[in-house]
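Notes to accompany the following structure.
Complex shown without one protein chain; remaining protein chains in place.
Then we have subunit A:
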Amino acid sequence: MPSSLKARTSGTTELLYESFLSRWLVIAVGLVRAYLARGSYHGLYYSIEKPLKYFQTGALLEILHCAVGIVPSSVVLTGFQVMSRVFLTWAVTHSVREVQSEDSVLLFVVAWTVTEIIRYSFYTFSLLNHLPYLIKWARYTFFFVLYPMGVAGELLTIYAALPYVQKTGLYSITLPNNYNFSFDYHTFLILVMISYIPLFPQLYFHMIRQRKKVLGHVEEYSKVE
């Protein structure tokens, strides 16, 4: 990407990231307030439902950023992650009402919220060239817990949705019809769950490798000193 374009867009990108960061903070604060108000963590999804939908869908811009080159992440990995989150938000949690009061929803919402707050802080401070080591360390360490937590929440939510999808035939097309096509959303969801088996370890080990690369150098320097 030409450096002139980078310079011109980095100011806008910083603002964008700060706004994303603040929105996820809004979700976090919303969660905490609702928890304190209710005294329990059941049904917290409803308190942050709208912001979650808008911000997670807004994250589609992330793919564009990677494609244009503002962010050095891979388009494929980022695209995949954003798509899976949008899918969970709209095609599962929003579409299957009965699932919204499940605890597993809270599990992945919290995982996503914490991850995104750290990630956007990381990007914002990086662009400002003033990145505290703590943020860098957090970004490449917290995922050890947050990834499995998010995945567990997502899988449990999809699993909880299965009986309702089968009963109502949600998003499914059956034969016979004029276009000779059928789609079973229930089977599709099962296939999505199975796809986590090859895909999740790849993402996890990719982050572990990134961690070694990013944090590994600093340990060497401290040894020299």
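Miscellaneous remarks
Here is the rule we go by: a contact is a pair of C-beta atoms (placed from the backbone, for glycine too) under 8 Å apart; a residue touches a chain by one contact, two chains touch by 3 or more; residues count from 1.
Rule of thumb we're sticking to: contacts and distances are computed from a predicted model.
A chain of this complex does not appear here, and its UniProt-recorded name among "Very-long-chain enoyl-CoA reductase", "Essential protein Yae1 N-terminal domain-containing protein", "catechol O-methyltransferase" or "Exosome complex component RRP41" is "Very-long-chain enoyl-CoA reductase".
The chain not displayed touches subunit A at residues 175-182.
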